[in-house]
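Contents: one structure, followed by commentary.
One protein chain is absent from this view; the other protein chains keep their places.
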Amino acid sequence: MKKIAIVTSGGDAPGMNAAIRALTRLATWSGVEVIGFQRGWEGLLHNNCMKLDSRAVSGILHLGGTILRTSRCEEFKRRAGLEKAAETLAKNDVDGLVVIGGDGSARGANALSRYTDTLMIALPASIDNDVYGTEETIGFDTAVNTALVEINKIRDTAVSHERTFIVEVMGRKRGFLALEVGLTAGAEIILVPEVKYDREKIYETLRKNAAKGKRSSIIVVAEGIGETRKLAEDIERNVNTEVRVSILGYVQRGGSPTARSRLLANLFAEKAIDLLLDGIGNRLVGIQRGEITSISLEEACENQKPLNIDMLSLAERLAT
Amino acid sequence: MKKIAIVTSGGDAPGMNAAIRALTRLATWSGVEVIGFQRGWEGLLHNNCMKLDSRAVSGILHLGGTILRTSRCEEFKRRAGLEKAAETLAKNDVDGLVVIGGDGSARGANALSRYTDTLMIALPASIDNDVYGTEETIGFDTAVNTALVEINKIRDTAVSHERTFIVEVMGRKRGFLALEVGLTAGAEIILVPEVKYDREKIYETLRKNAAKGKRSSIIVVAEGIGETRKLAEDIERNVNTEVRVSILGYVQRGGSPTARSRLLANLFAEKAIDLLLDGIGNRLVGIQRGEITSISLEEACENQKPLNIDMLSLAERLAT
Amino acid sequence: MKKIAIVTSGGDAPGMNAAIRALTRLATWSGVEVIGFQRGWEGLLHNNCMKLDSRAVSGILHLGGTILRTSRCEEFKRRAGLEKAAETLAKNDVDGLVVIGGDGSARGANALSRYTDTLMIALPASIDNDVYGTEETIGFDTAVNTALVEINKIRDTAVSHERTFIVEVMGRKRGFLALEVGLTAGAEIILVPEVKYDREKIYETLRKNAAKGKRSSIIVVAEGIGETRKLAEDIERNVNTEVRVSILGYVQRGGSPTARSRLLANLFAEKAIDLLLDGIGNRLVGIQRGEITSISLEEACENQKPLNIDMLSLAERLAT
Partner (left out) sequence: MKKIAIVTSGGDAPGMNAAIRALTRLATWSGVEVIGFQRGWEGLLHNNCMKLDSRAVSGILHLGGTILRTSRCEEFKRRAGLEKAAETLAKNDVDGLVVIGGDGSARGANALSRYTDTLMIALPASIDNDVYGTEETIGFDTAVNTALVEINKIRDTAVSHERTFIVEVMGRKRGFLALEVGLTAGAEIILVPEVKYDREKIYETLRKNAAKGKRSSIIVVAEGIGETRKLAEDIERNVNTEVRVSILGYVQRGGSPTARSRLLANLFAEKAIDLLLDGIGNRLVGIQRGEITSISLEEACENQKPLNIDMLSLAERLAT
């Protein structure tokens, strides 16, 4: 292991810079050279890279986003793209490539591994937390806390105007973010794509709350539900309450990473470098039952991470 | 002056509670009794009120929203509604009524003043800052800072993905919030309803920035512009950049008031009580040229507050 | 299980209110009555209690501190005090008592269990994280994040003035908080009571950093080290750098709990109620290897939680 490369790919997540810093410093400490490809897979296609050393990653630990930039890259999904990327790795004598990103990045790393001898390691970083093989991704804790702070502000208006607010959070097709946000924000109702919901039951809950004197409610909805505004109209038509919609949007992606997102970045990076120094590749690093682990990229890509449905029922009992 | 009443009306703004606290404590200090009408003008129509004293307003200084609740009330806009409200004031022996709210609340106070002998004082509180007679409203500084923090987060993603972001802020039909947010956030472009804008000039600016190596831009748009999404599409079609839209929405209304919003609340409240103790009513309290002042409700309602257009040109020079 | 009581004891921690809310609502859901003793053990001694139901714990999820108040109570440490507390429990027909607090609270619960048949459950809540039987206490994650935000601010001044800052964080006699804060803040040096430190090595590190062009450093010190100011003087005398001390102090105790502190509060509460409904007592609830577990109070009190020393060495390699 003489030289490793780092690339950040897909949507940015808070803590990506912490991971870049940790990977660079731990590799350098072990006498391994480090380069970074810029703008995601696109940088591999066009050999767009920069040298990284301890000074280059100074002062980035607390920054959101990624200093390596990122992008979504269609060309990389085709065979020609993968071959071109493999060539870049060979040209630069890269022994190990660490890909920091979400579900799609792991898939990309897995696909690329068939065209190159460079060892691939995927570090899960995503605000969606939808990566199989890890209970938590880098950036997830930050996004949950950001959403919490926003909902606290929205509750001021909800209570003052005695309104129902539907707050849509990110999460792509999954409900990890919505579930954790809803549970910790004390949302009266939580809707996730993994569980079918019944409009009548929602109306019922809101009516019961009103009867108990609870004159404002927060409904946290995962974007994957895909009909936030329609739902708002339906509720307004069926329940005697004003409904407002707030789509949190891109603010959930940014911001300084929380301690936990930074900690995961550090621990995942340590594991990644350890694996590479041991000559092990094609793994996705993760945390499982409180321990830093790794599984094969193959396994990570073939499975779908289950949502903890029990937490939904806990949330329901807590919102009474 | 034996008894005053407080009402919060229209959209909630951070610092309304600080004003309620200050009014209550300063009145009590001077031996004046205080009651609060609940849910805005509606509370006056239905004689929905509560006693307020020093203990009742304890621990609310830092809370967003309004403990008196608020609403928008159609009935109050008609003669019958105003007469009913005047009756409630008479029934409760209210000598002075302090209305905390925005532009519409001042109009309401002015209209009501024709039907009652109760002295009316309007305390401008609004995140829109669109009240004539005061350079700044209670809550405006908080909303500006909230938007700043959000834009900081959005910039992480904008830079990492090298995208253009259009951030829509509140302000109803006016551009006060957008201008101050845009200037202090370092937005590359600011669009306000008061100034006609030229799409071609926007494209030009973005192309020039790209040529200079500035690969991400923030455009702050007032909601009053009314075509944020259309603009995004047009830019994407005409400039070689990915565009994303973020509508900050209700988070701008909530949150703990900043020091400045609290300070204004305290100083406006002091002035209001001073006026009432002097037997003066039908005034809107404000800050002008750094001093706490008041103008007649009549004057406040007949004029439109001008936007400081010079600041737009300053912002343009600063964004180079 | 017909009636349970809740008490918060020792130093307050963010998330205590979330735990009170969750315990109350989950118990109520299962048809169990809930009361709360006020001001810690003192409330048990003087039968100072209040009824708790779903409405009583509404709107407290996001609040720091504890609505039940807390105190340190000397009398409770003596036999007479414990007997008196046991009597109060009997008098109120309390079947289960949940004690929310740190190390000392667990000890108190254990001692009290010898004098009463009421089932005891300890819920670990402490910013110090020094409770055996759980990897993390309620409030710890919040305190770490609070300290991070503070250090971010201090770094502005450290860099601008090219100074060395010693930041003292809480943690009583242990280094859990200092270690996690130091690691995630990117501190150049971390000092914890569990590891002997060598002044010469500190001077050496600072001199090396200066030689590399790093002109400002942050040293995170656990309060348990007990000689922060002396250390500052020694460094200033031995290394060519200005040193400033910042003792974060009580701000670390307060603030709205983070998502993680709230989540732990919810999950610990669920476990506590489950245990009590099963007729099991004298347990300390915790999280171990990512799972919610419980151990006997006896075991919790007899053992000392070890600090993960490997993380110190990781921090060192990351600070290069």
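Things worth noting here:
Labels for the chains are A, B and C, by order of writing; each one numbers its residues from 1.
The rule is short, and it goes like this: a residue touches a chain if its C-beta (ideal position, glycine included) is under 8 Å from a C-beta of that chain, and two chains touch if they have at least 3 such contacts.
No experiment lies behind these values; they were computed from the predicted model shown.
In the full complex, the chain left out of view touches B, C. For the chain missing from the display, the contacting residue among B:Ile35, B:Cys73, B:Leu183 or B:Leu248 is B:Leu183, taking the whole complex into account. Of the options C:Asp12, C:Asp141 or C:Glu188, the residue whose C-beta touches the omitted chain is C:Asp12. Residue C:Val251 is the one among C:Ala90, C:Val195 or C:Val251 that touches the chain not shown. In the full complex, chain C touches the omitted chain through residues 8, 12, 14, 16, 39, 63-66, 69-71, 146, 150, 152-157, 159-162, 165, 244, 246-251, 253-255.
Counting the whole complex, the residues of chain B in touch with the unshown chain are 21-22, 25-26, 28-29, 54-55, 58, 61-62, 135, 141, 144-145, 148, 152, 180-181, 183-186, 212-214, 256, 258-260, 262-263, 266-267, 270, 287-291, 314, 317-318, 320.
One rule holds in what follows: only the chains that are shown with their structure count from here on.
Shown here, the protein chains touch in a chain-like sequence that does not close on itself.
Fitting chain B to chain C on C-alpha positions gives a rotation angle of 180 degrees, to the nearest 5. Relative to the centroid of all protein Cα atoms, the closest per-chain Cα centroid is that of A.
Chain B has its Cα centroid 35 Å from the Cα centroid of chain A. Separation between the centroids of chain B and chain C, computed from CA atoms only, is 40 Å. Once the centre of each chain is set as its mean CA position, chain A and chain C turn out to be 28 Å apart.
Multi-chain contact residues of chain C (touching two or more other chains) are absent.
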